[in-house]
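So that we are looking at the same thing, I have put the structure below in structure tokens.
Of the protein chains in this complex, one is absent; all others appear in place.
== subunit A ==
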Amino acid sequence: MNHWLTAPILIPLLGGILQALMGYAPISLRRTLALATTVLMLVSAIILLVLADDGSYRIYAFGNWQPPFGIVLVLDRLAALMLILTAVLALFCHLYAIGGADEGNRQFHALFLFQLMGLNIAFLTGDLFNLFVAFEVLLIASYGLLMHGGGTVRTVPGLHYVVLNLVGSAIFLISVGMIYSVTGTLNMADLAVKIPEVSGENLNIVKAGGMMLLVVFGLKAAILPLCFWLPRAYSKATAPVAALFAVMTKVGVYAILRVYLLIFGDNAGELANLGMDWLFPIALATLAMGVIGALGSGSLKTLVAWQVIISVGTLLAPVALGSEAGLSAALFYLLSTTWTVGGLFLVAELVANQRGTADDRIITAPRMRNRTFLSVLFLIGAVAAAGLPPLSGFFGKLLILQSVEPGTEMAWLWSVILIGSFLTVIAYSRAGSIVFWRTVDGHLETPDPLNGRISVAAGALTALAVVMVALAGPITRYTDATAAQLYDTDAYIEILQTPMVGEDN
């Protein structure tokens, strides 16, 4: 039992409740408290990262119930990595939001913090049904955040997003029911024990349940046939919300990693590596689709939204191949791409604010007021996202390419990633050169000046691509250890034997 595990959930929960109750307090007070909550959450994530780095599993059992019978929170290296990824991204998004984007909606901070709570529950939980609850918590907060901001442009993408995710939740429940009806448990560690023992006619029920789970996680992660809701929803969302949503697709990737490596991993008997042979071609097709979308996008935000889909494809391809080196490389790329895409969403909004009616569309417009600053940020973001040296995206892709064994898969992966990266570079250079260089005469009447908070937030989030290169050594050491820990499923199962507090009495 380690009570620190509840900190990343309780901090945003209490902070969010406070925000919900003080909707009429002065905005400066609400902003200070909200930002303080996010900072506290980052501190707790750092503490958990330090705790998790010794390689052991820590659990928190609600109500002191022995694991298979109660809900548990489990902290391992992967969970700590996802927590820190979210906390850092959230801090900069929040900093950007209090630069002015949070006005006009009294509950913005409450929704933002509840969204973070849902994300943190999803990363920490060790129970399949609790994972469903976490998805619902983060989704209902995201519905509210997606609609944040004036105007009517968000209604239709918001409606599509909500309906799709409600159908996804229904499928999630069906698959949970199918798995429960055979195994009689929903604890992930216990499932990992029970699934290999499934045989006979029950096998098909669990198999169907497992594949339907992949559909649900694929919808969250936006893999190919289920990705078309994403560009419209993300490109219409307010900038800090869109930047925070960069981590939402990674929740799907996280769930795939957790469930399919632990429960349907190598040790799962007849159900070993369920769905992984499907995942590899789908991941490559997702990558290709993302590149086509990026080439055809008409505005900066749509371009970045398609970049989200490209990164999901790039992430899942090495994961599907199931090598430890590939998983480690994917985790490195996960950190890099999430922060970069978040930063690019913020930069796109800053660009849009200075171009009047041209907005973020890739067309010529009068020269921007802070063109040098914004173009440098866009250049850093684009270089990191497309995977050109010397920034972190390049190292992520390089590690992924190096991790594949020679063979047919290597040929496919290398060609799709390399051609995809080349075409992404074309998409970014086309967008950047039109937006920043091809200016027309004239001036905008009242261009919004950049204020300190939003430029620091956008600049710092983009600059993380540089920081990651400087810290590439420690980060790869950590992701290597994470990958090794994920493949060692026996250690995870041992949490079932953890003694409870006061059991001896």
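Simple rule for what comes next: a residue touches a chain if its C-beta (ideal position, glycine included) is under 8 Å from a C-beta of that chain, and two chains touch if they have at least 3 such contacts; residues count from 1.
Basically, contacts and distances are computed from a predicted model.
Participant: Given the choices "Peptide/nickel transport system ATP-binding protein", "Nitrate reductase catalytic subunit", "Na+/H+ antiporter subunit C" or "Sugar ABC transporter permease", state the protein name listed in UniProt for the chain not shown.
Facilitator: Missing chain, per its UniProt entry: "Na+/H+ antiporter subunit C".
Participant: One chain is left out of this view; which of A:163, A:440 or A:471 touches it in the full complex?
Facilitator: A:163
Participant: Could you tell which one of A:181, A:402 or A:451 touches the chain left off the display?
Facilitator: Residue touching the chain left out of view: A:181.
Participant: Since one chain has been left out of the picture, which residues of subunit A touch it in the full complex?
Facilitator: Interface residues of subunit A facing the absent chain: 129, 133, 136, 140, 143, 147, 152, 155-156, 158-160, 162-163, 166-167, 169-170, 173-174, 176-178, 180-181, 184, 186.
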